[in-house]
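One protein chain omitted, others in place.
Chain nomenclature is as follows: A and B, assigned in order of appearance, with residue numbering initiated at 1 for each chain independently.
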Amino acid sequence: MEIEVGRVIRSSTTRFTVGCRVLQPQVPVFGALVKARAGVEIYGLIYDVRMEDDPFLRQIATVDDLQPEYIEDQRHNRQVPIEVGVLVVGYRHNGEIYHWLPPQPPLSLDVIHTCGPEECVAFTRQFDYFRLVLESRDLPADELLAAHLRYAAQVRGKDKDSFLLDAGRELARLLAMDPIRLDALLGRIRP
Amino acid sequence: MPGERMALELSKVIGQIHEMGQELAARARQERTLSPTARDWLRHFAHRQEELRQIATSEEGRRVRCASPGDEPLDMARPAPTMPERITLVAADGSQIYPDRHGIALYYVINIGTIVFRHGSQRAPEVATNPRLFYTDDQVFPGGELVSGDLVSAERTLAEIQVLTDLALSVSDGDVPCIALMDGPLLIWLQRTNVPQERQARILHDYLTCLRRLRSGGLPIAGFVSRPFSAEVIALLNVAHRLLEAPSGIGRPLEAKVRNVTDRALFRFLQPGERSALFVRGTAANEDFQAHGHTIYFFYLNTGADLARVEVPVWVAHHAEWLDLVHAAIYDQCRINNGYPYVLTRADEQAVILGEEREALEAMIGRAMASHGLPLPEFSRKAQQKQKARWRKRR
Partner (left out) sequence: MSDDRLLDIWFHRPATPTGTAAARRLGIVVGGSLSEGLRVKLDQNTVVEGMAVGRYVVIHGQTGRRFFSIITDVALDAINPAIEKTPPDTSDRFITQVYQGITTFGRLKVTPMLVLDEGSQEPRPVKTVPAHFSAVYEASEEDVSRVFGAADEQHFYVGTPLDMDNVRVHLNLERFVQRSSGVFGKSGTGKTFLTRTLLAGIIKQGVAVNLVFDMHNEYGWESEGEHRYRVKGLRQLFPGQVSVMTLDPESSQRRGSKVDFIIRIGYDQIEPEDVELLAPLMGLTDVQVGALYFLRRRLGRAWIERLLAEGEAETEGPGELEQILDEGKLHGGTLGAIQRKLGMFRRFDFLQPHVSVDVVGKIMEYLDRGMHVILEFGRYGSTLEAYILVANYLTRRIHERYVQRKEAALGRKGEEPRPLVITIEEAHKFLDPAIARHTIFGTIARELRKYNVTLLIVDQRPSGIDEEVMSQIGTRVTALLDNEADIRAVFTGVSGAGELRQVLARLDTRQQALILGHAVPMPVVVQTRPYGPELYAEVGHEEGEDLQSKLERNVALLRGEQVEGFD
């Protein structure tokens, strides 16, 4: 269930970037919980999936009657790296999950995997990492958190609604002074 | 110290840029006035192929390395033939890491990128790379001298056609027509380069061997030259103008200034998809190719965005069906990629070695050396400095 996303190409304590060759149906997905297998396991949320700026591709895109071979080539063979931005939201050390920033960032070329449902449930048992996301104002933080929560709710099966309610309440606590933002965010995670 | 690097002082080149602008404008003006004249001549000599061939092979013609006409009318414009439903294009392109005296070790790398593009198959093309590391004494110090950049380039060109030949022959199954495509001129020219004499001979031999294999395999090959600056046809017209009677009432000879006008300007009358008449390359090197039955011909092609020169061996030039395939396929590829064959862009993309990849390679070489107990050579201070400086500049 854990799928390799790619390898770290840039990293800092708060965020890191993963290079990834090809888009698979489930990977990488905006809002997905991923982890770097470093000394400590570092957890992050995919906040951005970016294809490098590529004049070649743009040129191809302007052609009207594009043969399928070109499309297939661009999609599957091009060495244009997909850059996946990951926001660090916590780490695990000696089996304990912490919802704050790890002591060190992942190293370059560390492999990044998606987290399976069980791990996702374990990580989202508490909501202390919400602030790390909400305070990243230069990111689409609310969209990110909403996408992540929808996924985390989905893997819970029948406990989906109660999970979303708990998460919503935590958000309401954190965003009590910003009702418009809160409203928009709640609208996105409403079951 | 960071941040103290002097920027390129643009203020100091303003004057020069101004002059450059004037010069370019003058050249364009000249080209505009001269090209119609040249075109008139082309029309004038259009059907005098035999006379022109003699002029081209005359002493004067060989001296100025002018092109030699084929059998088609010189001012011909031939529209692109219909693209066949299925056709396989095989392309190769290479890149290299030149040996660096300041590097961690003396070596060089040639990386050939390839693509097999099966038009009409609806399948993704197959791409591959073929990197080779050169590090033996014989490779790095041929004849006792440090390998030159010219030699590496020549080796690369040879590697390109070798990889291309092997690949094209392996994928060609006889059912679907197949052509091989190289980036750059098909005619290689090693004389007066910094390549040892015996290496020149071997490279040329190996190169011609590839052409021979392709010919016997029934596989047309072409070289694609974008934005050509050559003026071999102009040169031909100039010589003809001097040696034959002056055409009455159509301007004066172009004189020495002719070098400013290229064949590209001459053939601007071609409409998108149209190709010019075939000509024989006029360089001396073509004699070696001719000797082995691979005389290199060329035509100009309006790719839709620009004029390009396409080079083919004689056995393609004289094979109407293959020639049409080359014409149609290259135009079709250019059409979607802003005047450059798609497969060449992709082959190049595979081949290119990025800076970080080079760094990773060096790190691996360093580890390999260390694992054999070799002391790492002191990292050249000069190289370090250079790297740092460039890093700063990049930012």
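As a convention for this text, contacts are C-beta pairs under 8 Å (C-beta built on N, C-alpha and C of every residue); 3 or more make two chains touch, one makes a residue touch a chain.
Because the structure is a prediction, the values reported are computed rather than measured.
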| item | value |
| --- | --- |
| Where the missing chain makes contact, among the chains that are shown | A |
| Residue touching the undisplayed chain, where the options are A:2, A:52 or A:183 | A:183 |
| Interface residues of chain A (partner: the chain not displayed) | 161, 164-165, 168-169, 171-173, 176-177, 179-180, 182-183, 186-187, 190-191 |
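Just so we're on the same page, only the chains that are shown with their structure count from here on.
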| item | value |
| --- | --- |
| Gap in Å, rounded to a whole number, between the CA centres of chain B and chain A | 46 |
| Interfacial residue positions of chain B with respect to chain A in the complex | 115, 117-127, 335-338, 342, 345-346, 349-350 |
| List of chain A residues in touch with chain B within their complex | 56, 59-60, 63, 66-70, 72-73, 75-79 |
